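One protein chain omitted, others in place.
Chain lettering (A, B and C) follows the sequence in which the chains are written, and residue indices restart at 1 in each chain.
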């Protein structure tokens, strides 16, 4: 996985063909996030998406929950 | 295009890996439909989607609007 | 709840202001369905949505899983 750790967050940037592809990806991320009861920070503009993962309940650090969601998200690409 | 004409509608069935993939596809269809001001009949259960296209304003027949949306939808696969 | 039982399915029809409102509702239904691992039959055309619920694993009858998802869906309105 090419996620980077920055400011105690696991981060990854994604680039899609266009906005529709980017938002369809975000819809997958949204469904997975709610299912895992773990919600990322999402940033989007046009065909670009940035996902940041951090476990707030654990004191704003990266935990197993973040790696699990990261792995799920990678499988959507 | 492997759309079939049935009951004056243009129809196609799609099968995806799972529900998340099917719903991400429907999100693309939804955005395209609203953009073209032309809304399909959508049927979904789990990983299966059926899209039916018909132009109500033209007397419930298949028109150029339906072929245009069908082509857009095919490009999402 | 004004769901009706028909052909061993729990069914309800919803009418929204327009397609955008209808699809935003379907997005909520999709997230809830995946979270509960129980997926409805969804029918949509423009501002109309029909949801049908049935438990296939239990022999295509209405079970507690269907009533739970129906209650969740009703809370989205």
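By definition in this document, a residue touches a chain if its C-beta (ideal position, glycine included) is under 8 Å from a C-beta of that chain, and two chains touch if they have at least 3 such contacts.
The model shown is predicted, which means the values in this text are computed figures rather than measured ones.
Although one chain is omitted from the display, it touches the following shown chains in the full assembly: A, B, C.
Listed here are the subunit B residues that touch the chain not shown: 27, 30-31, 34-35.
Although one chain is not shown, part of subunit A still touches it, namely residues 19-20, 23, 26-27, 30, 33-34, 39-46.
Interface residues of subunit C with the unshown chain, by the touch rule above, are 20-21, 23-25, 27-28, 31-32, 76.
The working rule: only the chains that are shown with their structure count from here on.
A straight line joining the Cα centres of subunit A and subunit B is 29 Å long. In whole angstrom, the spacing between the mean C-alpha positions of subunit B and subunit C is 20. The set of subunit B residues touching two or more other chains comprises 20, 23, 27.
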